[in-house]
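Heads up, this is only part of the complex; the chains shown haven't been moved.
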Amino acid sequence: MNREQLRELMEAVQGGNISPDAACDRLKNLPFEDLGFAKVDHHRSVRTGMPEVIYSKGKTADQVAGIFASLAASGVNVLATRATQAQFEAVLRVEERAVFEETAGCITLQQAPSAPRHGRVAIVCAGTSDLPVAEEARVTAELMGNEVDMVVDVGVAGLHRLLSQHARLQQAAAVIVCAGMEGALPSVVGGLVGVPVIAVPTSVGYGAAFGGVAALLGMLNSCSPNVTVVNIDNGFGAAYVATLMNRVL
Amino acid sequence: MNREQLRELMEAVQGGNISPDAACDRLKNLPFEDLGFAKVDHHRSVRTGMPEVIYSKGKTADQVAGIFASLAASGVNVLATRATQAQFEAVLRVEERAVFEETAGCITLQQAPSAPRHGRVAIVCAGTSDLPVAEEARVTAELMGNEVDMVVDVGVAGLHRLLSQHARLQQAAAVIVCAGMEGALPSVVGGLVGVPVIAVPTSVGYGAAFGGVAALLGMLNSCSPNVTVVNIDNGFGAAYVATLMNRVL
Amino acid sequence: MNREQLRELMEAVQGGNISPDAACDRLKNLPFEDLGFAKVDHHRSVRTGMPEVIYSKGKTADQVAGIFASLAASGVNVLATRATQAQFEAVLRVEERAVFEETAGCITLQQAPSAPRHGRVAIVCAGTSDLPVAEEARVTAELMGNEVDMVVDVGVAGLHRLLSQHARLQQAAAVIVCAGMEGALPSVVGGLVGVPVIAVPTSVGYGAAFGGVAALLGMLNSCSPNVTVVNIDNGFGAAYVATLMNRVL
C-alpha cells in the first residue's frame, strides 16, 4: 500500500464510504505491507552519493551487465566488486563510461556528486600481497566521496617504515588496515592514532594462516581498544564503514 | 498505537476532525510503532495452549519466580527449563501449584486447556545418560498437549532392542531422537518410520565427543532424508517443533 | 524368506511334515533374514508418490542414466539431484520424457500421481546466490506433490521486503528457508509464522563464512523455537521433510 492508496482509504473514511472499523481492519496488517519503503531507501542512496553495489562473484557476465546498466540508468554511482575482465567487457557493451580497476577487481561508474566529507580515509597494508583487498577498499571509498591516503609496505617486522608515516596516519578521519599472516598491523597502527581503526584480515599467508583465520583472530584480540573488525578480505565493507565515520555531522 | 487509538483516529477522520492527509502522516510510520502486536502474540499463546517459556539458566531464583508468577497470573500454562531445585523453591513460594520435574530440570504449571492433537509424539533415546534431555522434551511436549511415548535404552549397538519397539515408533505423528556419542540413532530410526524425525544431539560422551559436536555432525549428515536437527541438548526445541507437526490441520 | 516360503513352512507344520521345534529353529534367525522387506519399502514409495532419488555427484553419466532408466521402468516418479548437463544428456538417450531443471541441477520424471497434500510449502531465500539450493528444494517438493510458493530476495538487512510477504508466509503448511552468510533469515521468518521452519544453510559467502558453517551455527542457535536444521546446501532433504509435514493426516 503506497501513499496514494493510503490517502484514498482515508478519503473513503472521510466520505463515509467505509466505516472506521473496516478501515481499522485494513490497517491492522499494514506493518507488514509494502509502504513504499524501498523507494525511500533508494532516495537515500541518491542523496548520499553511496553507490549501489553488485557482488559479481557467481554471476554471469550478462547478469552483471544487466544489473549494472539498470542501476546506471537511475543516475546513481555504481560499483561492482569481485569482478573479472570478462564481466567488465560485458558491462562496457551496455555502459561505455564504466571503468575497470584491475587490482581491486572493481567496475565503477562515477556520475552522481558525492556528499561532502570531513577528512581523509587512510588505507594501510603491509605488502603487495594485500593490495587487492586494499585496492577494493580504496576504489569503494573514493566512489563514496572520500579522499584516500594509501600507505603500503609498512609491515610490523620493520617498524621504521611504519613510524615514518606516523604523521600521515594521524591526519586521517578513519584508518583501514589490511593485513594477512599474523594480522598484527592493526594493533600497532591502533596505538599510533586516535581515530577508529577498521581491521580487514586478508587471506594472504600459507600453512597455519588458514586462509585468513590467524589474522582474523589476531585482530579480534587486539590490545588496541580502537580496533574493530570486518570479514576476511572484505575491503568493500571496511570502506563503507569508514565512509560513515568520515561524515560531516 | 492500539486498536482503540486507531479506531479513534478513524472516527476523527470520519467526523472531519482530522484531514485524510494528516491521518496519512500519522499512519506513515505505523509499521514501526507498537500496534498492540505483542498482545496478539499473547492471544495466540493462550489460544493454542503453547506454554510461555522461561530459560532459567543464568537467572537468579527470585528472577525466575517473578517471571513465573507474572505469567501464571495471565492464565497460560508456564514452563521454566534448565531450572534448579533452588529456583523451584522460590517459584513455589509465589505459585504453590508449580511442579518440579527433577530429571528434566523443568518447573511447570498446567492450568489452561490444551489444543486438540492429532496423535502421539515418540521420544527415543539410547541410554540413561541421555535422559535429562529426553525428559525436557517429554515435559515440554506434554505441557503442550501431546500424548508422549517414551522409548529408552535402544542403542544402535544392540539393534534387537530398537527393532522390538518398531510398532510403537510407527504409530507416532513425529519422533524425537536424543543421542550422544556417535549420534547414529536418528539415522536408524529414520529408516524405520515414515514421519519426520527431530534429532537432538546430546552432550553425552567423552574425548572426541567434544560436548555433542560428534553427535551433531552425525545427525546433520544423516543418510535418512526425514531427519532434521536442533541444537545440542535442546530437548525443548525438539518438543516445540514436534508439537507443531502433531497439529489437527 | 518371503511370504510364499513362510506359508509353505506353516503348511508343513500343519501337515505334520515338520515338528514345531524344528520350525522354531528355522524361525529363530528370521529377524535377520530377508523377509521381502525391501519390496514393502518399494510399495510404499509407489503408493505415496515419493520419488526415488539418485544422488548424481561422483557418478558417471552412464551410471546415472542406467539407474534412472531402471527406476523409470518401475513406474515411480524419478529425481536425480546434483546432476550436470552431461548427465542429463545421457539420461535423455534412455528416457526421453526426462526434464532438466538447470538452476536446481535436477533431472526429473513425473509419471505417477501424487498423494493429496494439505497446503502449500513456502520456500524463502535472501538472494540469487542461494537460488540453486532453493530450486533443488522447489523441484523436489513439486515432484512430491506439493504446491510451492517461492519468496526470493528478502534479506534481513532490508526487512520491509520480507515483511511485505508476511501474508504469503502465514498461509504455508511448512516453510523452508535457505540462507548463507550469517544465516539469520530463519530466525526472523520463524518469528513471523506458526508452522515449522526448516532451515537450510547454504555455502554462499566468503572468508569467515567457512563454506556454510557460519550459517549452520546461526541456525542451530536460532532464538525461534520452531526452527530445525538440515545439512549445508541440502535443499532436497528440506523438501522431503516439508512434504512429510504437508500430509493430509
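Per-chain numbering from 1; labels A, B and C assigned in written order.
The rule is simple: contacts are C-beta pairs under 8 Å (C-beta built on N, C-alpha and C of every residue); 3 or more make two chains touch, one makes a residue touch a chain.
Please read these numbers as outputs of a predicted model, since none were measured by experiment.
Novice: Total copies in the complex, given 3 are shown here: how many?
Specialist: Number of sequence copies in the full complex, not just those placed: 8.
Methods note: only the chains that are shown with their structure count from here on.
Novice: Assign the assembly's chain-to-chain touch graph to one of these shapes: line, ring, star, complete, other.
Specialist: Shape of the chain contacts: complete, all pairs touching.
Novice: Superposing the C-alpha atoms of chain A on chain C takes a rotation of how many degrees, nearest 5?
Specialist: In degrees, rounded to 5: 90.
Novice: How many Å are there between the centre of chain B and the centre of chain C, using C-alpha atoms for each centre?
Specialist: Taking the mean C-alpha position of each chain, the two centres sit 25 Å apart.
Novice: Just give me the whole-number Å value for how far the CA centre of chain A lies from that of chain B.
Specialist: 40
Novice: Considering chain A alone, which of its residues make contact with at least two other chains?
Specialist: In chain A, residues 31-32, 35, 37 touch at least two other chains, as defined above.
Novice: Spell out the part of chain B that touches chain C in their complex, as residue ranges.
Specialist: 31, 44, 48, 53, 118-119, 160, 163, 173, 194-196, 198, 216, 220-221, 225-232, 236-237, 240-241, 244-245, 248-249
Novice: Taking the complex as given, what residues does chain A use to touch chain C?
Specialist: So the residues of chain A touching chain C come out as 29, 31-35, 37-38, 41, 55, 57-59, 63, 201, 203, 211-213, 216, 231-234.
Novice: Would you pull the chain B residues touching chain A in the complex into a rising list?
Specialist: 3, 6-7, 10-11, 13-14, 16, 19-21, 23-24, 27-28, 30-32, 35, 37
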